[in-house]
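Omission of a single protein chain aside, the complex is shown with its protein chains in their original locations.
Labels for the chains are A, B and C, by order of writing; each one numbers its residues from 1.
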Amino acid sequence: MARMTMIEAIRSAMDVMLERDPRTVIFGEDVGYFGGVFRCTAGLQDKYGIERVFDTPINESAIVGMAIGMAAHGMRPCVEIQFADYMFPAYDQITQEAARIRHRSNEDFTCPITIRMPTGGGIFGGQTHSQSPEALFTHVAGLKVVQPSTPYDAKGLLIAAMEEPDPVIFLEPKRLYNGPFDGHHEAKASGWAGHPAGEVPEGHYTIPLGKAEIRRAGSALTILAYGTMVYVAEAAARETGIDAEIIDLRSLLPLDRDTIVASVAKTGRCVVIHEATRTSGFGAELIAEVQEACFYHLEAPIARVTGWDAPYPHAQEWDYFPGPARVARALIETMEA
Amino acid sequence: MARMTMIEAIRSAMDVMLERDPRTVIFGEDVGYFGGVFRCTAGLQDKYGIERVFDTPINESAIVGMAIGMAAHGMRPCVEIQFADYMFPAYDQITQEAARIRHRSNEDFTCPITIRMPTGGGIFGGQTHSQSPEALFTHVAGLKVVQPSTPYDAKGLLIAAMEEPDPVIFLEPKRLYNGPFDGHHEAKASGWAGHPAGEVPEGHYTIPLGKAEIRRAGSALTILAYGTMVYVAEAAARETGIDAEIIDLRSLLPLDRDTIVASVAKTGRCVVIHEATRTSGFGAELIAEVQEACFYHLEAPIARVTGWDAPYPHAQEWDYFPGPARVARALIETMEA
Amino acid sequence: MKLRFPTPPSRPGEPPDFSDLVIPPAGALPVPPLDLTSAAAWDYANGLVRVLDDEGRAVGPWADYLGQAGDDEALIRGMRDMLTIRAIDRRLLNAQRQGKTSFYMQCTGEEAIGCGFQRMLSKGDMNFPTYRQQSLLVAADYPLETLMGQVYSNRKDPLMGRQLPILHSAREYGFFSISGNLGTQYPQAVGWAMAAVLSGESAIAAGWIGDGATASNDFHSALVSAAVYRPPVVLNIVNNQWAISSFSGIAGGGEATFADRAIGYGLPAIRVDGNDYLAVLAASKWAIARARGGHGPVIIEWLTYRAAAHSTSDDPSAYRSKEEASAWPLGDPIDRLRQHLATKDIWSDGRHAQVEAEILDTVIATQKEVESHGTFVNPQPLSPAEIFRGVYKDMPPHLRRQRQEMGF
Partner (left out) sequence: MKLRFPTPPSRPGEPPDFSDLVIPPAGALPVPPLDLTSAAAWDYANGLVRVLDDEGRAVGPWADYLGQAGDDEALIRGMRDMLTIRAIDRRLLNAQRQGKTSFYMQCTGEEAIGCGFQRMLSKGDMNFPTYRQQSLLVAADYPLETLMGQVYSNRKDPLMGRQLPILHSAREYGFFSISGNLGTQYPQAVGWAMAAVLSGESAIAAGWIGDGATASNDFHSALVSAAVYRPPVVLNIVNNQWAISSFSGIAGGGEATFADRAIGYGLPAIRVDGNDYLAVLAASKWAIARARGGHGPVIIEWLTYRAAAHSTSDDPSAYRSKEEASAWPLGDPIDRLRQHLATKDIWSDGRHAQVEAEILDTVIATQKEVESHGTFVNPQPLSPAEIFRGVYKDMPPHLRRQRQEMGF
């Protein structure tokens, strides 16, 4: 066991896979010599050579397009999109190509690639360094979509993603890279050193895609969250004293429906939270599934607390970010409904 | 009044706007000399000249990027993406630029553009001529999203879209271009000539964005549909004898929530249908809104009938397309629940 | 001030006009060294590699360079390849007209390019084609039964009816799964070629794109990547003068050749008479040798003409002069090879008619057999549940639930 930040855990996952599997290659903008603008690949080019860890031109479509071609040949590329906000030029290659090749070729060709991208707000990045596009991926059949909330999960899920036979979108909540988040932006981040989930094995281990984790057991109400929102949920539960069961989804696609349904069947109440804009956000999908599966258990409408339907603002970041106060209000309303 | 197919109605809308507003320009792949692969712009270049109706290179990002630049200057471009399946290379310009320019510049610049695209299946086009990407647009703050189901609505909504001060995604159900659809693919299309909604005024009129239309009044159950699914819903209601209220949304964003809520509050039951893949489809958003607003009226879980979570198949098109049989089953289950 | 809106030399009703197209004589261009640089490539990107002269004689340095690869056997095989794909195109066009399938696209007039290029590739090389390179499959000896099965989307279709007709996939035959979205295959070809090198193989990749689709963004993403990493990839541009209703000028082909694009990226390019089967063989041999020899990527612009409609959904008489195809200065690839074989006394009208008939018989027989496994008129549908197979390697729970909902 070692202590790792989420950045170190992600780096360690790639390190393990570069070591174990000669088919692994890592590339993206600034990931080679420099080691990535968030340092996730620092040292890997030195250790494994420029042929396995390298820089690319500023062209996300080329990054994913090349990865698809390499995967068709038999390699296992893990590429970085510098910010999730910059995946849009690659959206055609991701959704129309990577997601489809196995099916359209009837398994003549496959596409085992992992596409990493820092997601979410919390760093005053404004509208082009803060977006959470997960719902734009969960709508696409053929993709798998993952988002960790701890270093331990980040490493286990990333290794699992890199071992997947199909394309995986790996969303990294940049707000959590260097430390957890007590839900309040005023409170300074405590760092992963103090956190149990900062304990990460040096070697190979996986966390299966499609399995959620119950972060807090509770009986009053179920909170569905992922990434930064897990910590906001914990803060809201703490501060309201509501005995909420907090489920960290970890995998959005495929979804751990059983864990969710079991919890809501038990609590009869559900609040869904995410940072992305509300309309057609992933919360809508969660609500659709829960109301279908748990209709007769539900004692209150399922509430959602999300980013507002506006571009992510710079100065007003914390008015946009769904914080503990907003979530607390939703918890109380849902309990009182 | 004249009789028009949906293609003629769409053409007539552009004709009216080219006539009325010198700021209007129309362009896209094959839209100029040839008049569009679906003939929606046929004759317009002859009538208004090559400077106002012209062909573009095969580059959707350029088509939308140029339109944004023109709109920033003060023009009113209405562009065609040849198939909705080909909007992906333009997705960056649409979602990160067009949708954002008013807000990010604090109204220093605006982006009044209309982006037309044929959507949906029903023509054996396979996975790259059949997609329904509406949910990829409804998640984007700053866009408006429209889909007509009749020639009359198509013209009125398209004129309204072209007069909008903000970007509008105008989705045209290609299955309905030449005639309505009795819901059964075996039955041959009857053509718009016989249909009341094929009666279209020659001149200028608008249908406001954000207003749904009740296609069939009913008391037993509410069906939320748009585009081709309106006809599938009508067939299913006919064949099950269930007194369904069928709401043709027409505008997905903004959504006519009042009409929807009033109906479900009355019927207590709701079925949502669309052709797009299920997970994170627009149906999820509808369900999230309805269960929140009508929770205490609901007597059964809200059901959704959608395209399957797979690429749109070629030969098996009609096993994929949500037909009357599937919708009928959902109606019956929802009534019996 | 006015904007420029390019218009083609002729529209319906007008006489065809190719006077802007400069056609240098066969043999005019030398054979460049395999390590040709972009700076030295100007003449090759603006000239035209041609072997057959107007009398059908093979002349000039490229004829010599071709050598054995252009022996009688190779040329007769080329003739058979071209006659085969042309027969198939005719038959499948008919089948579509009869409603036996939903859609089809011919490569009429462009047969030499795919047929010749494929014969110069080696086992293990990979093409990233568009929907107009079925000729590659024929020259790769792909079973006609399978080729036709895909077009009928029937029980013989290796893709189980999932893809639109003509969007083949045949890994074993060096043919990557075709996408309906233009351009995407181009950077994929670059990536595949990089993987070949990183895996220590000597295989090369070949990307294919049309003149119209050079305007698409992935043309650029591929050229930038190829320029940076210099993998063994041949990037082919099939300039058949037309996209759908828009001519090459709408793709920006007005002031420079498409081959010229490469030079600005620091990549060499050559421009080739795509209707001259010997020129195709020679240029392919050179480009493939260059790539395999580690000299880096190369772009080839193939000059040809789309003699048929864009697809079965298209009627070209609405946007171009009916006589254009016959006025096309580079002629028809089959006629030109036939003329050449005649000059060598290894071919005659009688022989041609006989071979054509043989091939037609085979194609018809195969077609009948394939149709017996289902057509759009007499379908033999698969289980609807097949829709869910292969979306992922292992079917996730939500797809299993949907399959149950479907009744399976």
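Some points to look at:
The working rule: a residue touches a chain if its C-beta (ideal position, glycine included) is under 8 Å from a C-beta of that chain, and two chains touch if they have at least 3 such contacts.
Note that the structure is predicted; figures quoted are calculated from it, not measured.
In the whole complex the chain that is left out makes contact with A, B, C.
Interface note: of C:76, C:228, C:289 or C:385, the residue touching the hidden chain in the full complex is C:228.
When you scan B:42, B:72, B:123 or B:300 for touch with the missing chain, the hit is B:72.
Of A:96, A:222 or A:279, it is A:279 that touches the chain left out of the display.
Taking the complete complex into account, residues 25, 51-52, 56-57, 59, 61-62, 65-70, 72-75, 77, 89, 92-93, 96-97, 100-110, 141-142, 144, 165-166, 210, 254-255, 257-258 of chain B touch the chain not shown.
For chain C, the residues touching the absent chain in the complete assembly are 1-6, 37-39, 194, 197-198, 202, 215, 217-221, 223-224, 227-232, 249-252, 254-256, 260-267, 294, 296.
Even with one chain removed from view, chain A keeps its contact list with that chain: residues 29-30, 32-34, 37, 50-51, 54-59, 61-62, 85-86, 88-89, 124-129, 278-279, 308-311, 313-316, 319-320.
Here is the rule we go by: only the chains that are shown with their structure count from here on.
With centres computed from CA atoms alone, B is the chain lying nearest the middle of all the protein shown.
The distance from the centre of chain B to the centre of chain C, each centre being the mean of the chain's C-alpha atoms, comes to 36 Å. In terms of their C-alpha centroids, the spacing between chain A and chain B amounts to 31 Å.
Inter-chain spacing, taken between the CA centroids of chain A and chain C, is 42 Å. Contact of a single residue of chain C with at least two other chains is seen at positions 160, 162-163, 167, 179, 181, 217-218, 391, 398. Under the contact definition stated at the top, the residues of chain B that touch 2 or more other chains are 85, 88-89, 127-128, 279, 308-311.
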